[in-house]
Each structure stands twice: as structure tokens, then as C-alpha cells.
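Worksheet: the structure to be examined is printed underneath.
Below, a portion of the complex is reproduced, with chain positions unchanged.
Labels A, B and C are assigned to the chains in the order they are written; within every chain, residues are numbered from 1.
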Amino acid sequence: MTLPTLLTGVVPPVCTPLTPDREVDTASLVRLVDHLVRGGVNGLFVLGSTSEVAYLTDRQRALVLDTVVRHVGGQLPVLAGAIDMTTPRVLDHVRALAEAGADAAVVTAPFYTRTHPAEIARHFRLVASRSPVPVLAYDLPVSVHVKLSAELVLELAGEGVLAGLKDSSGAEGAFRSVVTGKRSLPRQFSVLTGSELTVDSALAMGADGVVPGLGNVDPEGYVRLHAAARAGDWERARAEQERLCGLFGMVRAGDPARMGGSSSALGAFKAALHLRGVIACPATAEPQIPLSRQETEAVGKHLAAAGLL
Amino acid sequence: MTLPTLLTGVVPPVCTPLTPDREVDTASLVRLVDHLVRGGVNGLFVLGSTSEVAYLTDRQRALVLDTVVRHVGGQLPVLAGAIDMTTPRVLDHVRALAEAGADAAVVTAPFYTRTHPAEIARHFRLVASRSPVPVLAYDLPVSVHVKLSAELVLELAGEGVLAGLKDSSGAEGAFRSVVTGKRSLPRQFSVLTGSELTVDSALAMGADGVVPGLGNVDPEGYVRLHAAARAGDWERARAEQERLCGLFGMVRAGDPARMGGSSSALGAFKAALHLRGVIACPATAEPQIPLSRQETEAVGKHLAAAGLL
Amino acid sequence: MTLPTLLTGVVPPVCTPLTPDREVDTASLVRLVDHLVRGGVNGLFVLGSTSEVAYLTDRQRALVLDTVVRHVGGQLPVLAGAIDMTTPRVLDHVRALAEAGADAAVVTAPFYTRTHPAEIARHFRLVASRSPVPVLAYDLPVSVHVKLSAELVLELAGEGVLAGLKDSSGAEGAFRSVVTGKRSLPRQFSVLTGSELTVDSALAMGADGVVPGLGNVDPEGYVRLHAAARAGDWERARAEQERLCGLFGMVRAGDPARMGGSSSALGAFKAALHLRGVIACPATAEPQIPLSRQETEAVGKHLAAAGLL
């Protein structure tokens, strides 16, 4: 399908199931997509950070996207990350994902290189001008080491360079500036929060949707939360959000003396999907460190406490 | 040629000349290689940060490497960067560069992802175990946002995982720990500084060689500096180094209100190569900001002051 | 008065009016306190970042606190910052502020020194064990360069070391962990947000109160916002919050090419208080850069747009 004029609702960043030897497990990926669609999500975001895009080879990225686009068959919009260091490399990914049938490209500021606000603006303008599909900005300072300012996002939105924003910056004040600022724009602009923990707040501010990594594990939870917020039932939204905050505790399952935050959080999501029977193997890509049996059991306890096991 | 047991001397990171429409200008690249070889350098490092590797598409990276390897024809060792976010993606580049005839791969710690010392060690071990060519670690915290500790480098060197280190961290104390620590290693290990400004210090400490971006502009200067240091003539080394420090001032030619440090420094090196008649066009890759005419004239003044124009 | 068992509501961090020669203007300070009390606030926080505590000499800190404590005369709780680098220096301030009649001390993690989670925990335990008044933790990573984890805050709260938290970290997910975690504590614990822009979100999560710098300029606005939230009228809370977000735009009045964020934001608050007739002089402490006439006019426009001038 084409991107709706305004993308809204729950758009989980889809995990990439791997086989024990770190190949894309397409059968598990299809099951995961079914699990998400059954859960009532409004779109899918593949090849984002939660998808381990930084660890997937170009061949694997293509396989993931192709598998998902074919399987979804236009029922839902499919957004795809075009995650690379600079404009020319990003554009190679954008062309590939558009050809493969993605409905939109999700693009960060340049990284690895030393950069500048003027270069970031130029980057988005160049990418958008050459992209066959709409471009959403991906604000992820923990990876990119720069924050997209609300002013820049609104300027690029006003020009039609950007069709939306996926904000994983955790800076809620700046996020709110975009949400309220977009009301004065001459065109639609989708503002999506990447937070797992403050979705009710973001929706109360006026955000259009949510892209929660934890939505892989419990899509129904985020769909209920979104529905409660849309209905103005903030008490119910808060209760659902707090339940999901408890579930999110699984991301700390991995021992920080042994592994980084990505190994722990993505390992936990995949362990949970494995324990729930959705994917065949909980392996994460190299060089991430796998969860131990004990750590995996801790993930299981989180699932049980949330009524998901 | 194969990598010498111990790589030493001046190994400049080769700029990537581009055409006005940002294609690799292979004719200029060949002239640049000739300019460096004539200057007396001991090896070439292609596809590093100074080569704008972060901006080159995979096709362009292959073209650069192929052009240089063919033209050099084994006269000098050619090192090539395999710059990407994580192990699987780095390995794709490593395989490609080995097939193209590079003598060694230069590899950073993972970036973009959140990482951990154990994951960094695992990354280098995995890459080296699957690489057909020797692997050098590339320590570049300004891009990678993590510093390789001297302890880790020496541990991996002792295991034979790493054949050398290119240290662009600017942390001279830690660099010295590697230089002195390597004396106790059971095998050869090349310690190269990426600094332009403290080469005499690094060589006095016992560094094996130097990988100076400014060596594109004035290879003879670094070759003289290296020779003076090898001869123990520290006064002459210091005088040459100070001349090169003055020349290095060109990297601040670009207005910091208008562009980032990469646009300014790489723009200046290319402007200097253009003014010296080595390359046909001073363009840098997108989204970098070009130097203005006035800024280019400032580069010319630096060349003139150093007797290079 | 003594600190209430649970401090709640609007507790603005009180600006410190200065004379043109940078002495504490006690007459203006008294007028500012009256302005806040009339505005309906529930407590006062003196000697925090908004009070320019980092710029006040010990003599000036004492004068500010004494002026406010005497004038308030026990009508409202008065919290005071004990802002210094490490335990012994903080304790000197804590003793002084307790003697001067402050009801609680607000204390950051150590700064300037390199520190460690175990040292931060030890710092708070030592300070609290020797403090005559309750201690609140002040989480301000932009100044202290370390984030207090929710786990540590809850651990110290459970032990009775901390009586509350003033969270200016902007990390709403972690803030929420404290807000929900405190429900299981065996004792009261006040969780206050230092945000100006997400007060409705914080109160919806269950925060006890708010410490907004902008509350100096518009205390009634934050009091209305708090009341609406307490009444469960989230639409009204949101509308008031959005009005205050617009007003907060004044903090960007100062030209970032000429001054830092502190000069601009504190300069704007003081300019607004001066324009509203509350304080006699808008001077900020040295070495901050004063707002220009044009920048001050921009502050006035923000006031006018918000109906405050």
C-alpha cells in the first residue's frame, strides 16, 4: 500500500529473527509479522534499531524487507530504515527499499562523520529530493550522537522534505514542540514516539503514533493503550502503560558486567518471542553477547508477571 | 605485495578525488598515488576517514581500491578500511577488499549500536578469524564514540588477532602504553599514529609509523620528518614537524558557523591538492559543505607559507 | 515550618534578583517571594540552578536564604540547594542552611571530580546522616554530568536517606520508574519534576509536584495547571501546559552565537520579572552575558502573547 496521508497508531519496529548460525529466519519472521498483525498494529517498521539493522548485511536487509513486504501484501504500511553513515550510502538503501516495495524510508542524521546542523539539513533535503518514497526522520541520539532540533524538524516538515518523525530521543520537551508546532504546518506530518514507557504522555500531547520495540512482545498491550488514549480514557491508558513499563523491565535481564545494553534489550525481546513460541531461536547478531539460561529465565518471569506466558 | 612483517614509515590515508558530480575521479586518484609514491611514502591507506569512506557507496569503495591496487602493482603495501557498524557488515567489506588485493584491513570497534568492552573484543576476534588478510585496529573515538584501551589492544595483539594499530585517539599516554607494551609481545605489531601534529613525539616514543591526512598535501614533509627521527636528529624532526603544524592550520579554513570540521578539513586537503595541480576538482562528498572562494584562498596562503605553491 | 510529610504542588525555584553591580537585591527578592505566594505556590526552592546558586558567593547564598526564610515566616516550606562539589563542602552548606531555617536541603551527586555509582550512594548516605534537615536528591545531568538511576533513588528512598527527588534530567522513562516505584516504599517520598514543558505528563504519571523555573514568571499558570491535573481535568491541564510551553520560548531570546543557554534562559526570566515590575533590575551574575535591548523586547513579546503584560 502507499503511506497513508497521516500514519497513526501502533507501528512496531519488527525484530529480525535469526537462525543459530545468524541467517535471517524468514519462517520465524513471517510468524512474527502474523503475530503483530493479529495483535492489531497499524503498520510495520522494518530495518530499524530494534531490527538489528546495524548488524544486518545488505543481502540480509533485502531479504528481511522482501519477506515482510510480500507477506503483508499491502494490508498495512511498511516503513523501512535506510540506516547508513551519509547521504550517498543512505540513498543506496533508499533506492533498494523503494524498489522492494517499502512505503516509506526512515533516515537518521549522518553519523560516524563529524557533522553540523547545516550538513544535517542538507542531508535530509538531498535524500528526500532523490527518494521515490516519503522520508521520515529518525531521531536517535544514543546511536547518532546528535539530537535533531524541533526547529529543524518543523522547518523540513514545512518544506515537505519530511513526512514524519520517529523520535527516540527521550527528550519529551522537544518532542512536544514538534507535536504542537505541527498544527501550524500546511501539510500532514506524522509524529511518532519511539518510547516504550511514556506512550500515554506522548498521545496525550497529541502524538500520532508509537513505535515501541516492546510491541514485538506484546502488541495487544500497545494497541489497547493506543485505543484507550484515543477514547480519552486516560486512567485506562495509564494502567496499561504501567503494566507495559513493568514488562519492559526485561531489558535489564542481561548482566551489565558481561554485555552492553543492546545485547540485553534485544536479547530479552527475542528471548520473550521465543518463549512465547513466535520465533524459533532467540539468537542476536554478532558481536552481541547471548543471554545466559538464568537471564532468559528472568525474561520468562517478566512475561509470566504480565500474563503473557 | 603482502603486508611486511612490520609495517613502518609514512602511510598516508589517501584522499578520494571526486568529479564535480561526486563520482570517483580515477585519473586524479592515480595522479595522487603517483604524487605520494614520488614523495617517498612507505605504504598507502585507502578507504579511511580522510578518504571520505563514510561517504562512499560500496561501488565507489570498490572502484577506489581497485584503482589504487592496480596502479600500485605491489610496489607498496596497500591497507584498506573496512568501515561499517558491526561484525557482519565489516566482514562483507573485509572479504571484498581482500579479493581486490588489499594487503590488510583496518577495522574500528562497532559504532551506531550501544556496545561494551566484551563485545568490542569479540568483534575483533570474529573479524580477524574470518579475514583473509591481517587486521589492524583503528582507534578513532571522535567517530566511534569509544576509546580502545591499551590493555585490550595489547591483549588482542598478543593473541595474534591484531597485526597493528592505527591510533587517531589523540590520547598520547595510552598510545605510549601500547608502544612500550608491544616490546613484550611474542610477535611483531605495528603501532601507527594518526596524528598530524605530534609525529616527532610518537616516533620518539617508539611508534613504527605515521598515517597523516596532511601527508596527502605534503608527503615529502612527513618523509623527511620520519627520516630525521629514524636518524635520531630530533632537532631536525622538530623543525619539520613545526612547519607541518603550521601547514595543518589549513584545516580551519572553513567557517565553523557554516560547516562542520570534516567539511573544513577534508575540503582544505582537497583544495590544496587541487591548487598544487594533483587533482582535477576539490569537491567533497555530500552532504559536506564546500569551501568558499575566500576560504580556498586561505588554503592557498597556507601552501605558500610552507613553500608548496 | 517543617517539611510536610509529603511535599506536593508548585514549588518554584526562586530567581535571585541582583543589583546592577551584582549584589543581592533583597527588596526585589522580597517582592518576588510575595509575587509567588500571591500566585498560590505551595513552597519555595531557593539556591537552585535557576537561583544562579553556582554564581553566588557563600555570603550571598546566606543573605538570600535569610531574606526568604524571614519573609516567609513559616507560611510555606522553604527548600534550599546545597550545591557544591563533594560531601565535605556540601555538608558545610547543609549546616548553614539548616541553621538559617531552611526546611530541607537539595543535594546533587558529586561533580567536578570523577565519580562512580558507589561513591554517589555513599555521598548521599553521608550527607543525610549528618544533615539536621531532610535531604532531597537533585538530578541534573546537564550540570553534574551523571544521571541518578531510578534504582539508586528508590534504594536511598527506601532507606530513608532521601526525602524526595527533584528530577531535572528530562529522562521521563526513568522518572516514571521512580513515580511508580515509590508506591511500594515504606515511607513518604516526594517526587518533583523540574520540567517546565511536561508537567501535565508528570502529574498524570503520579508526580507529587513541580519545580518550574518559568514559575517565577507565571506562578498562577503552574498553579492552575496543577489544580486542573489534581481535578483530573486533563484537557484543561494540557491547554494550560501548552500556553506555558509557548511562554517558555522566551528562553531562546539570547543569540546563541553570543551567549550560552544559561545566560539566555536566566536572562529571559529576569527580563520578564523586570518587565512585569516584580524586580528592579534584570542583571544576571558574571560571567553571564546580558540580553540586548532587542532580545529583551523579544521576551516582552512572549509575555504579551501569554497575556502577562
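What we mean here is this: contacts are C-beta pairs under 8 Å (C-beta built on N, C-alpha and C of every residue); 3 or more make two chains touch, one makes a residue touch a chain.
Quick caveat, the model's predicted, so the values are computed rather than measured.
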item	value
Full complex, copies of the single sequence (shown: 3)	4
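One rule holds for everything that comes next: only the chains that are shown with their structure count from here on.
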item	value
Numbering shared by both copies at the chain C-chain A contact, with half separating same from different	same
Far-end chain from chain C, centres as C-alpha averages	B
Inter-copy rotation, chain A to chain B, in degrees (Cα atoms; steps of 5)	180
Euclidean distance of C-alpha centroids - chain B vs chain C, Å	49
Gap in Å, rounded to a whole number, between the CA centres of chain C and chain A	35
Junction residues of chain C, two or more chains touched	none
Sites on chain C touched by chain A in the complex	170-173, 176-177, 180, 195-198, 200-201, 204-205, 234, 238, 242, 245
Residue ranges of chain B in contact with chain A within the complex	22, 49, 54-58, 60, 83, 85-89, 92, 110-116, 118-120, 122-123, 126, 142-145, 256, 258-263, 285-289
